[in-house]
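Below is a slice of the complex: some chains, not all, each in place.
We call the chains A and B, going by the order they appear; numbering starts again at 1 in every chain.
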Amino acid sequence: MVRYEPANSFETPRFSGVRTFMRLPSTQDLQNAEAAIVGAPFDTGASFRAGARFGPEGIRSVSHLLRPYNPSQDVSIFEHLSVIDYGDVPVVPGFIEESYEKISSGLEEVHRAGVVPIVLGGDHSIALPELRAAAAVHGPLALVQFDSHADTWDAYFGKKYNHGTVFRRAVEEGLLDPSRSIQVGMRGSLYDAGDLGASRELGFELLTTDEVREIGVRETVERVRGRVGDAKAYVSFDVDFLDPAFAPGTGTPEVGGFTGREAQEFVRGLAGVDLVGCDVVEVYPQYDGPGQVTSLLAANVAYEMLTLISLRKKGSDG
Amino acid sequence: MVRYEPANSFETPRFSGVRTFMRLPSTQDLQNAEAAIVGAPFDTGASFRAGARFGPEGIRSVSHLLRPYNPSQDVSIFEHLSVIDYGDVPVVPGFIEESYEKISSGLEEVHRAGVVPIVLGGDHSIALPELRAAAAVHGPLALVQFDSHADTWDAYFGKKYNHGTVFRRAVEEGLLDPSRSIQVGMRGSLYDAGDLGASRELGFELLTTDEVREIGVRETVERVRGRVGDAKAYVSFDVDFLDPAFAPGTGTPEVGGFTGREAQEFVRGLAGVDLVGCDVVEVYPQYDGPGQVTSLLAANVAYEMLTLISLRKKGSDG
């Protein structure tokens, strides 16, 4: 079996070559992969700013900074895991339902091959076809969502599908097991006093930023791990979970969020969870400054997700 | 009758106040208006870059630089014309057909009141509902289109409605009189040798940038005037008609275009035409630099259009 890994940065500089994630091979050879970076450049579901279609490009660009050994988790990712950059799933800009079908069938193929996708968004509306694909193969999933918004509104402008309604739809379609699912980080102004209650009515556990600040990051991580247990899990990471100082390049930023280090701690805290898929979404490169801090942060979140998958492989290898 | 005009810039500075076009009153009082600036912040129809939803904001912001007397046409616009900033017509982001209905019915109300709309886009897909509204009141129209693309492709991704197909649809729906219509400025790479022929098959006259460069700007203006004659006309101005140096903030820029001064000459050349409506589209502020040259250029195009309407009023007043 071929093992796919990044190009060697002691031989060619990191700024060189076609921009794939971490300089991984650009291939659709699912047979020889265990995890796959998959772009979903869709942004028709966004309610305020536009441009998440360029999110995968932005993340891939700056991901060339990443190196293969993760010291905080003590693992050389690619020693245990063969990873490819699968390219992007097809989308139809301007047409949500058609895009959902294409994204979903594209990702289902990945899951069926036994490969764990790390999806680069795109606006958060892509989480629905992601979950359709994952649940088709794995059954209802435990959701771990890091986000400043619950995204469980019912509709915008009378429309059911967009980046603010996606997790309500997922529950309605039976893709999630709400009793094993948790939403973390909600904050910012709302339309109505009942907005967050909606999530709880759907069966989710929900921890607002105010609540996380009360109990602390470590305790929150414990809550997440306890909630998920040994269920098959899907992690969805919206970069507006972070404070706008750390992730300005996003679609609906909310003041008062988390730091980059806290984001790392939350994802690292999921070590051991049975991750069948994940995403990092809502990166809008045109709103990022020249320092590309949002794309860099998203690349690091994807990197920590890859680490989780590698760690679990390492454990089962051992 | 109330006459609406901009705030006086010798009393309050131009950088002050809520951003309406040229500091005009923000009102929907169509009874006392003769022309209206109307935003159409829709960008779901865009095929490459995203963000034209912020076009109306960008144009309004920098339009505060404009003053009421146009020396090149020798007219004090608001002495002859009452103008309002009508605000934006409603749109449903992510849903083209619903947005078309809302844009069309919003604009039809303007036309029915005898008010000439100057529409600020938005991506070029809004031209279809614009023309539906105008034709519903005025019948089939002569189109004058300044653009680097003919926008007469049949479909993208199997979809009929987007910013590249809009004028084919308009002909199919009988909104235009192709024999009085002309498209000016096409250039740049195409999908197929037959792409521009499609426009001619629909009955349009079409002058590519190469052809305009051969015959010159003045002769082109004569061709346009001759083609339109005394028909009721609709002018659609896509800022990618300009060279990217003059209008970088657009969705599908094409190298080798026109200068800002040439853009002014083309619009000024339409003096006397029976203009029932017009637009300036495809402004993407996030792709404009800090100097806002694209928005400024679009504001000037809208200003020259207002001038045309005022000139005609002045003529009929006299």
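Rule of thumb we're sticking to: contacts are C-beta pairs under 8 Å (C-beta built on N, C-alpha and C of every residue); 3 or more make two chains touch, one makes a residue touch a chain.
Nothing here was measured: the structure is a model prediction, and the numbers come from that model.
Full complex copy number, with 2 in place?
If we count every copy in the full complex rather than just the 2 shown, we get 6.
Keep in mind that, in the parts below, only the chains that are shown with their structure count from here on.
Could you give the separation in Å between the centres of chain A and chain B, each centre being the mean of its C-alpha atoms?
Using C-alpha averages as centres, the distance is 40 Å.
Inside the complex, what are the residues of chain B that reach chain A?
Residues 43-47, 49-51, 53-54, 92-96, 98, 157-159, 161-162, 286-287.
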